[in-house]
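Missing here is one protein chain; the remaining ones are kept as they sit in the complex.
Chain IDs A, B and C follow the sequence of writing; residue 1 opens each chain.
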Amino acid sequence: MSNLTLYSVSFDLVDAVLSAIGSVLPAPLNAWITNADLITGLAVLVFAALLLAASMLNTIMLIWWERKLLGRFMDRRGAMHVGYAGLLQNFADGFKLFRKTTVRPREADPLGFVSGPTAYMVTSMILFGVLPISSGWNSGALPLSLLLALAIFSFAPLFIFVSAWSSNNKYSLMGGMRSAAQMIAYEVPLLLAVVAVVIVSGSFDLTTIVYEQQNYWFWGPLFVALLVFVAGMLAEMERIPFDLPEAEAELVEGWNTEYGGMLFAFFMLADYLRALIGSILVVLLFLGGWTMPTWVPSVATSFPLAGIFWFMLKTYLVFAVFIWIRASLPRVRTDQLLRVGWNRMIPLSLLSVFLAAALVTVKCLPVFGCVPSPGI
Amino acid sequence: MQPEDLERALGPALGPTLVGVEPFVGFAGRLRFRREGALDVFRAVHGLGFAHLSLVGGIDWVDHREVFYVAWSDDARQYVLLSTEVPANDAHLESATPVWPSADWHERETWELVDISFDHHPDLRHLLTPDGYAFHPLLRSFKLHEPEELEVKTRHV
Amino acid sequence: MSEMWINMGPQHPMTHGLWNLRVRIDGEVILDVDPEMGYLHRGIEKISEDRHYNEVITLMDRTCYVAGLSWEHLYILASEQALHIQPPERAQYLRVLCEEFQRIASHLMWYAAFVQDIGLMTPFLYGMRDRDLILDLFQSYTGARMTYEYMRVGGVRNDLPPGFTDQARKVLDWLGPRFDEYDRLCLGSDIFHKRCDNLGVLKANDCVRHGVTGPMLRSAGLRRDLRKDRPYAVYDQLDFEVARADTADVTGRYLVRMEEMRQSIRILRQVLDWLDHHPGPVLAHELPRWLGAPYAPVGREGYLLKRHYPKGVGFSSIEEPHGEAQAYVVNEGGEHPYRVKFRSPVFANVSAARQYLIGYRVADIPPIMGSVDVCVGEVDR
Partner (left out) sequence: MAGQPGVPFLEIEALRTREFIPAAKEALGDLIAEKGQAKLIRPVFNWAGRNSLFPLHWGLACCAIEFAAAFGARWDAERFGIVPRSTPRQCDLMIVNGTVTWKVAHKLITLYEQMPEPKWVIAMGNCATGGGPFRTAYSVVPGVDKLVPVDVYIAGCPPRPEALLDGILRLEQLIRERKE
């Protein structure tokens, strides 16, 4: 059963349902309803719905994971009274925010105020169609899926700035300014770190990149690139130590000061969607995706949906590292952040590109035994 | 430093401005002066090493008001208490801010609470009470609400 | 972005209380600041004039709500001088015990709030957790977590419960290593140094000019501590060092407060040893019944008669956790103090805000104001 794919699952589901309906209908209707085109069309819709539901569920679980783990780091327990171990807490928060009045300040720009958060969340959700979760569990083979993912990922500062600007609040404005500056500054090292991965794997396709890691994961040979990527990702995700756009201490809530109700829920959700995407990208690019090393006994990798299991486990562990960082590091200042971004991160990422090129040239990985570099 | 030392050091320079120096427990002395030469007194006391002004306060003695200053000297490890009297109907005094910048907020507070005005203060605004607050609560004539009276007043608000 | 004014407060996560910092900024750089106080002005000095000497103690706890016992001590020292009363020695040791525990508790509260200001959230929980241990001790002999009403004119209300000193030693044993842990969490982090070094610099000279006291002054290199310079209670019989740093910046203030907590532990061990071996009365014998009542009387009926004490003026000055606090109590012979005037250290420290804020960035305001340790209750009174 390991050749299950998301599309096959949704196709089978639609097929089964439509056949069941068709079997009780008269012949001409039966033929129409079990038409292959109709099934394909509906399967695509179900596929999208499943993807959306899974990504939302994972995002909400990620918030729960953060609250519980952060609580443990702080010597307390986190949410625990709503649902088992607080599992339903975030659903309660979501429903409540859904019901709250959305207040739009009189001086705020109506178009930007509403469209900013919406676009922010929509662009974050689109990414889930691009990222492969396991072999076959994505929307199909996109030869440039990595580029597409990063391109969509870097839309965010625009929408944050739009919503910050249209809130007509000084704190929001400063938060938006900081956010734009920060994300643009860290976009460059992030992409350069990805270039290192691309050089070694020889592909822009995330699925190919994962399969290139079957012999050795990239975190070892491309350690510098991993560091740069994680730091850049932290800045893109606006998490501590780089959460200055929403620095609570000085900018109240940063660019979402004026947002409440559903629009605030959009922001919150999109933040964690991006956190989830960031963790997924780290897993895909550096930690072997859904593949496991060969020394892992095959019983652990051959059960149904093993790929997804290991993939999600890795993702949550990567996010646990982000939470750990959040629990133990203070926040840096804007100018320091930008200085580090331009002065340290870019040279480091260039170094990582250089190292990757050297690795490919000598076709040899000294640390991990001389495994021939694939794909070259 | 003893009260006699203070008197010896300050007396000739200040002349009639200095009313007298009395002993005060734990202090170098309690120095009374006339308000006309206040700034000279501040300069002279500051010159003796009392560089750190801790406290400015006012007391309403109904017929007159008293302003007192507490300053600390790091060399003598001692406080000195300065006090002067201003008449109630003409309560103003030279500000100590040119000598001790730390007097700024203390004088603002004294002005709004005890109604003693400080001449040449750089920024005499309300500090603790709201802007435009017309009363001076620490005057003896200002009565607090009685609890019973408050009950009646607020019951129907 | 052109210049603009922003209001940080009265409801702002930076303020830790109810005040407003008006800031004029150009981009992220601070051009001018104007602290606006008074949002918590409760007229404590005026209410005190309407209250009995022992009833004022109730207000003292609420004047500075993170260092209630220190303020009680301050007021008690001044009123005892005004009323010419001498407390027994054991009461004085108990007061020192209170004050030093209160210093640790207050500094822990500061630590919790300050490190949260620079974005590190975990220490908030650690600080509150360890502070609760001290509050438990307070609760065991005063009955309250925050508002104690423990000291009395002429002594303290009651003696320690049995087994208190052992429990207190256990808490001190726990706290000592925790401070090292805090240091590792903060000083071990490069980002902490990046954020706090050379920030909010206020040199010793400016500190003195603007009346700044306490850890801010000591971080500028001056070894000034009223417990040493002008010993009150029994501090002259105790052995401790004055914490000091030379950097005059936020890191310096952090170091000074951490060292002060360690010195407080040292003092507390001596005090606990003394208390173990010197039982005795905790309230002066020669008090009249109305002042010596062990519990604060309820209602005003008991005080209808005028009592007459010889007139006097009392002044006290103690090293409160935030700095140098002073009280000036005028006794005109009535049952109420004629005038009570307090000097709050934070009042002066905040009034110098222009000196240590201008020229830094907006993001620096929370760490700098956090290192000042603003307690609005005692500023506004």
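In this section, a contact is a pair of C-beta atoms (placed from the backbone, for glycine too) under 8 Å apart; a residue touches a chain by one contact, two chains touch by 3 or more.
All values derive from a computational prediction rather than experimental measurement.
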Visible chains in contact with the missing one: A, B, C
Options A:L18, A:L51, A:L69 or A:V252, residue touching the unrepresented chain: A:V252
Positions on chain B contacted by the hidden chain, ascending: 129-130, 135, 137, 142, 144-147, 150, 154, 157
Contact footprint on chain C, counting only the chain that is left out: 10-13, 16-18, 38-44, 46-47, 50, 58-59, 61-62, 65-66, 109, 112, 124-126, 128-129, 131-132, 145-147, 376-377
Missing-chain contacts mapped onto chain A: 67, 71, 74-82, 86, 88-89, 91-96, 98-103, 248, 252-253, 256-261, 264
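Everything below uses one rule, namely that only the chains that are shown with their structure count from here on.
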Distance-to-centre winner among chains (Cα means, whole assembly as reference): C
Per Cα centroids, the chain farthest from chain B: A
Interchain centroid distance [CA atoms averaged], chain A/chain B, Å: 64
Centre distance in Å when chain B and chain C are each reduced to the mean of their C-alpha atoms: 24
Gap in Å, rounded to a whole number, between the CA centres of chain C and chain A: 48
Residue numbers of chain A (touch at least two other chains): none
Residues of chain C whose C-beta touches two or more other chains: none
Complex contacts: residues of chain A adjacent to chain C: 70, 73-76, 170-171, 173-174, 177, 240-241, 243-244, 247-252, 326-336
Residue ranges of chain B in contact with chain C within the complex: 24-27, 51-55, 57, 59-60, 68, 70, 74, 77-79, 81, 100-102, 104-106, 113, 126-130, 137-138, 142, 144
Chain C residues touching chain B - in the complex, by the definition given at the top: 37-38, 41, 43, 45-47, 50, 81, 208-213, 222, 224, 229-230, 313, 315, 317, 324, 326, 328, 330, 338-339, 341, 343, 347-348, 351-352, 380-381
